[in-house]
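All protein chains but one are shown in place.
For chain A:
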Amino acid sequence: MSDTQITHPLVDGPVGPGCKKVDPIVIADGVKRQFGGLTAVDVAHVEIPRNAITALIGPNGAGKTTFFNLLTGFDKPNEGNWQLDDQSLANVPAYKVARRGMVRTFQLTKSLGRLTVLQNMLLGARDQRGERFLSALLPFLWGRQERANVERADDLLRRFKLHEKREDFAASLSGGQRKLLEMARSLMSDPRLVMLDEPMAGVNPALTQSLLDHVLGLKDEGMSVLFVEHDMHMVRHISDWVIVMAEGKVVAEGPPESIMQDQAVVDAYLGAHHDTDLGTLTNQQVVQIEQEAAAELASTDEEEKA
C-alpha cells in the first residue's frame, strides 16, 4: 500500500482493501468460514459497487469461490453478516437469496441437460403460478403468464444467439454455449446483482468476445456484476473495479489499470520473495527469512491457542 492516498469515482474516501463505496449494492462484514482448522474465508469488510462490473481475483485457494458460495447462501459461514440493498442475507437459504435478486452461475456449468434450451430458460422466470402444485393442473391459471415468459425467453435466446437451439436438449450444446445459456437463464429472473463464477473457464476463444459483450450489456441494463476470473485479459478488459483475495482475506482493491502493480497483489500471486534469487542469498537475507518464518509460526501457534 502506498502512502499517497489514491481516490476513485466509485470510492468514498481513500482506496484500499475494504474501502467504502459511494453506492454499494452489497456490504459484507466479518464473514468467516472455517473447514476444520483451515480458515478458507475471513473477510473483515468489503463493499461491492452498484451498476459496475467488479472482478474478484486471487491465486488458487484464495477462497474466492467459497466467498461466492457464502454470499449466495450455498454455504453457511461460521460468523458474519452481509446485506443486499439494506436487506440482510445472513442465514437466508439459497433459493430466497436468488428471489431477492442476487442470481449466480457456477464454475462448472450447470445446464439442465435433458431439458430443452427453452425449458431451461423458462425455469429461470420468477413467481410462476403454474409452479404451485394445485394450480399446475389448471392450465388456464398459468397459460397467459407462460406465454409471456416464452416470449421473453425467445428475446433473450435471440440476443445470446441460441435461438435456433431452442428445442434442443441443453446437453447437446457446447461448453461455451452452455455458459451463455446459464447466463441467459439467470437473466430471466430480472436480477439486481449477477454473480458469475469463472464465466470464461473452458470457453472457446471464438465465443470469448461475445461473452464479454454480454457481460458489458448487463451493466448497460442497470445490473451489477460480480465475477470470479483467472483470465486477466478479461479482468482488464471489462471490469470497473477489482477486489483481490489471498488466503481468505481481501488484500487489495483498486481499478483494473493499476491493481496489478499493488505490492500486496504481487506478493499474493508470486510470494513475497519472488524476486530474490535463492542461489545468491546473503547471510543477512537468510537470517531475515528465518526470523519471518519463526514469527509466522509463533503467530499461528497463538491463533491455535486462542
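Following the convention adopted for this analysis, a contact is a pair of C-beta atoms (placed from the backbone, for glycine too) under 8 Å apart; a residue touches a chain by one contact, two chains touch by 3 or more; residues count from 1.
We adopt the following convention: contacts and distances are computed from a predicted model.
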| item | value |
| --- | --- |
| Per UniProt record, name of the chain withheld from view ["Branched-chain amino acid ABC transporter permease", "Anti-sigma factor antagonist", "Histidine kinase/HSP90-like ATPase domain-containing protein" or "4Fe-4S dicluster domain-containing protein"] | "Branched-chain amino acid ABC transporter permease" |
| Touch criterion as defined above, residue of A:Ala44, A:Leu123, A:Ala201 or A:Ile289 at the omitted chain | A:Leu123 |
| Residue among A:His45, A:Arg99 or A:Arg236 that touches the chain left out of view | A:Arg99 |
| Touch with the omitted chain, as defined above, among A:Gly113, A:Gly217 or A:Gly271 | A:Gly113 |
| Residues in chain A touching the chain absent from view | 72, 74, 93-96, 98-99, 103-106, 110-115, 119-120, 122-124, 126, 128-133, 136-137, 139, 142, 146, 169, 182, 185-186, 188-189 |
